[in-house]
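In this view, the complex is presented without one of its protein chains, the others remaining in place.
The chains carry the letters A and B, assigned in the order they are written, with residues numbered from 1 in each.
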Amino acid sequence: MDATLVALVTQLFTGLAVGSLYVLLAVGLALIFGVLGITNFAHGAFFALGAYVGLTVLGRTGNFWLALALAPLVVGLLGLAVERGLMQRIAARADVMSLLLTYGLAIMLVEIIKLVWGKTGYPPTVPAGLQLPVNLGFAYFPAYRLFVIGLALVVTVAVILLLERTDWGLIIRAATQDREMVSLLGVENGRFLGLTFALGVALAGLAGVAAGPIVGIFPDMGTDILIESFVVVVVGGLGSLRGAIAGGLLIGLVISFTTLVWPAVSQLSIFILMALVLLFRPQGLLGRAA
Amino acid sequence: MRWLQRLARRPMLVLAVAFVLLPLVVPYYALASHMLVFGLFASAFDLLLGHTGLLSFGHAAFFGVGAYTAALAAKLFDLPLLVCLLLGTAAAGLWGLVVGALALRQRGVAFAMLTLAFGQMIFFVVLQARGLTGGDDGLRGIPIRGLGVPGFEWRLDNSLHVYVFVAAAVWLALWALQRVLASPFGHVLEAIRENEVRARACGYDTVRVQLVAFVFSALFSGFAGALYTFTLYFVALETLHWTLSGYVALMAILGGSGTVFGPLVGAGVFILLRDIVSTFRDDWQLFVGAAFVLCVLLFPRGICGTLQDVLARRRAPAAELPAPAVAPTLARQPREG
Partner (left out) sequence: MTDTPAGAIGPATLKADGTGAPLLETRGLTHRFGELRVVCDVNLAIARGELRAVIGPNGAGKTTLLKLLSGELRPTSGRILFKGRDITGWPMHRVARLGIVRSFQITHLFPQLSVLENVRVAVQARHSTYNFWRRAEALPGVVERARALLEEVDLLPKAALPAGVLSHGEQRHLELAVALAAEPELLLLDEPTAGMSVEDTQATARLIRRLAERLTIVLVEHKMDVVMNIAQRIVVLHFGEVLAEGTPAEIRANEAVQDVYLGRGRAAGAGA
């Protein structure tokens, strides 16, 4: 295999790894938006919180797998509390107010992270056992990035199974189609909404733990990636889970390849992509037409 | 209460008096200048949120484009102050036309996301164009400007002169904004905010009207940004970051979105509190976040809106009051899906 092709394929895998993080974030965002109608601006802060909780668990136990399991749980519980305690109060006032509320919450969370864990970040440290490059047959590729791709795959499949095989999933799917229908069905709304929000932010927390060894851990780590995740959701189609998955991978690849070809525009490229999608397909790639 | 009502009928006069008194109560002139500049910015932003029912989350871009354009006009071409301000305003308006035309294909949250993304586009362009803009170091070396009127060379080289100029400019801009809101066009905006489908049924091309409103908002935001340039002779990259877009939303809501001077008051309170809190706590943003949360939960009508309600209730205790402005009207926006 010639060198250019190897570089391209390596970049493809890098793009998939980055895209996997976007997928984890965007699926949570799309879930929350679809079911609760909330644009969760605190999603990036929950992402950072996940990374920090993971860091603490790792520091105490030295076990990365435990961190990977516990951090989403902690973040999810906090999400449940937030939904029950705050979001509920403005449920009737819907989307724009919830956007502003979660934005305020995001600012607070980031500051709290700074108070608890300090302002300086931690450089990326790949967990033991995943440090070696893996031979893909044509090139070596960092094992950890392969792991992230696999993790996102497993989690996404699990979420899809949850949605398609369980009663809860059925209600979620119904709710993304028509939110008012669900209350008509007599579903016990409160707990259902809270759990969905918790699941969404738990995915963000999981993404945070997974992202730490790639991008490092710092209080503002969720700020820019939040905006990028929104781009993913809009490109994929607001409220569409499959759209979030496709959009996440697409954006990851676009970033990865523009970094290779023309680094200066890599951050810009996704916004251009989004503008193009909205011009030619306003409902997003996999969104339903209005 | 009589005198209050009489004063309320002459808002621009009240404002002029307030602008004269402001530097006497605020710790230093530059702070007072910033309160007014951001007050204008928040008012321009609220032309969309409070009066048209559109939440833009990318308004920092218009403020920033105004600021950078005015700064570059002064630095590279040594143009006079008023021309710099004009260019900054026009550049923001042009960018507003582009963003508005694209973003208004969507409504609600998707609209907010689009404006946000376009704002980030400008942010990255300015960050990359380091040679011209100074990148993340900000733009420095802007020459001192004066009013440039023969016989009245009011040089903006000290904070008092700056304040006087800024106060006059902001007063004029707010007066113009007021006129727009009270004009037939302004009433069409209110109608669209209240019920877009209905406005369309009346024969209004609502998307076109909203685009015009968007450009107006960008123009006034750009003017505020251009003024900001000459308060410090320095433009920070942060003026373009989306966090400022968030702050300006907070200012408007804190003061009372949809009220005439609420955004101005909200911006003043925000800038003042930030200045005070940040001198003795470096986690001042924690308070910003908490203010945001409390405001949305407890006072969605903001300072001026709540005040208005109280006054109205006192005047007509028996009459039913219309529902609170901001929240429900926004909630009623049909979600595209």
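One rule holds for everything that comes next: a contact is a pair of C-beta atoms (placed from the backbone, for glycine too) under 8 Å apart; a residue touches a chain by one contact, two chains touch by 3 or more.
The model shown is predicted, which means the values in this text are computed figures rather than measured ones.
Chemist: Quick one: jot down which shown chains the absent chain touches.
Modeler: For the complete complex, the undisplayed chain touches B.
Chemist: From the list B:187, B:281 or B:313, which touches the chain that is not on show?
Modeler: Considering the complete complex, B:187 is the one touching the chain left out.
Chemist: So one chain is hidden, and I want to know which residue out of B:140, B:179, B:281 or B:313 touches that hidden chain in the complete assembly.
Modeler: B:179
Chemist: Tell me which stretches of chain B touch the chain missing from the display.
Modeler: Touching the chain left out of view, chain B contributes residues 179-180, 182-188, 190-191, 194-195, 197-206, 209, 212, 216, 319-320, 322-323, 325, 329.
Here, only the chains that are shown with their structure count from here on.
Chemist: Provide the C-alpha centroid distance between chain A and chain B, rounded to the nearest whole angstrom.
Modeler: Chain centroid spacing, chain A to chain B, equals 32 Å.
Chemist: Would you tell me which residues of chain B are touching chain A in their complex?
Modeler: 55, 57, 102, 105-106, 108-110, 112-114, 116-118, 120-121, 124-125, 128, 242-243, 246, 249-250, 253, 283, 285-286, 288-293, 295-297, 300, 326-328, 330-331, 333, 335-337
Chemist: What does chain A use to touch chain B in their complex?
Modeler: Touch list, chain A to chain B: 33, 37, 39, 86, 89-90, 92-97, 99-101, 103-112, 114-115, 223, 227, 230-231, 233-234, 238-239, 264-265, 267-268, 271-272, 274-275, 278-279, 282, 288, 290.
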